[in-house]
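Removed: one protein chain of the complex. Kept in place: all other protein chains.
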Amino acid sequence: MWAVVGTIPDQDFPLVTGLVSLKDNAISIQGQQIPVSRGTPALLAAAIKAGELQGQPAPYGFLVGDIGVGVGSRRLCDYLAKHLGKSDFRTITFHYLQPNVRWHNRVLSSVEQMTKRPILVADAGSMYAAKMSGKAEAYDLFTPDIGELAFLADEQAPHPLYTRGFILHEETRVPELITRSYTHNNAARHLLVKGETDYVTNQNGIQATIDYPIVEAMEAIGGTGDTLTGIVVALIAAGMEISEAATVAARANRLAGYYAKPTAATQVAEIVSYIPGALEEILAENKKGEAKRVA
Amino acid sequence: MSRTVDARGFSCPQPVLMTLEEIKKVDKGEIVILVDTDTSKENVSRAAKSQGWDLKQVQQEGEGYRITISKG
Partner (left out) sequence: MAFLDFLKHKHPKASAEMQNLDRGILVFENTSEVIRAESVLKAEGWKIRVMGPPPEFRSGCDLVIEIPLIEELSILRTLQMSGAIPKEVVPVSSPLLQPVDLFQTKDLGQHLMVRAANMKVTVDKQTLTIVNVSGGGCPDVPYLAHRMVGKLLSDAPSPREIGHTLCGYALQLAYEEARRRCGL
């Protein structure tokens, strides 16, 4: 079983846990319907679509409403601290949550009580909290954008607000920032860095870079980073090795965007619908062992 | 009755921002802020004073501090 932890941008959305399904551009959990929009809903939608292709059962969701103030996040972290230790998830992905060191450490302690240690993935606020807590190495995969990578790389910064490069992305510094993150033990075992070029890396260095196809309109579309994380999580849950999963996911996410023929007004839900076809194509290519360049 | 801001686990400057948010909501009264680092203790105390609030008490509590500020 695989789990996703995150928030819904609605302060009245209750704390719900259960299997998540996708129908008609909405995710569904315990009778609650949530439109597929940027954030954890987009991650879940992409993960479900990618998972279905791999014959994966539905993911288990731990979701709560939080508009960025942290009230919902605190409740969810309290819940996880009490219950995760008794669960048997193979993969747990922590997504949008208010970054708080205390809450993070309590949840991680609970994870450490699990009989079998799961694969841990973190993105967004959960990733900030992992770094702030000094526990980045406990994670198997982070999926930062370039600004977030700058925060991981800045061993002095207690918070992204202090980081040079957090909002002013420095694309040319990515390899240096990756190295620095590992040097100061502020990176997960693997990193998938999302940018104009995507980088797949681990402690041994950069394993792959993916920079095609480039679709100009994708830059305007909110949620395409979330779908990338969703695809990689589904592949890992299906048993794929993490570096390979990250490389396949980066290529499939871009290809889905390409096939969607988006305009700047396209919503992420539409990109999600192209994920199965794109992923199938990339997996088939991988099987043949050929690199195919999309014109 | 005092209001409480639990800023434990948040990195500076979050505790200051949370304190200032709470101060904006009330003209006077008492606010208790819980922090868990020396830096946050200093910054919250200074921020409160800069807004015209008095530092009523700073107590060590567990591994952190309970800061009580008041006005009016």
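For clarity, chains are labelled A and B in written order, and residue numbers in each chain start from 1.
The rule is simple: a contact is a pair of C-beta atoms (placed from the backbone, for glycine too) under 8 Å apart; a residue touches a chain by one contact, two chains touch by 3 or more.
Nothing here was measured: the structure is a model prediction, and the numbers come from that model.
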Touch criterion as defined above, residue of A:Ala26, A:Ile67, A:Ala208 or A:Ala238 at the omitted chain: A:Ile67
Contacting the left-out chain in the complete assembly, out of A:Leu15, A:Ile214, A:Ala264 or A:Ala284: A:Ala264
Interface with the unshown chain - residue positions in subunit A: 7, 9-10, 37-40, 66-70, 73, 96-99, 123-125, 127-128, 144-145, 147-148, 159-170, 216-217, 219-225, 263-267
Positions on subunit B where the hidden chain makes contact: 12-13, 16-17, 46-47, 50
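One rule holds for everything that comes next: only the chains that are shown with their structure count from here on.
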Between subunit B and subunit A, distance of the C-alpha-averaged centres to the nearest whole Å: 35
Residues on subunit B engaged by subunit A in the complex (per definition of touch): 8-14, 36
Touch list for subunit A against partner subunit B, complex: 99-104, 132, 158-159, 161
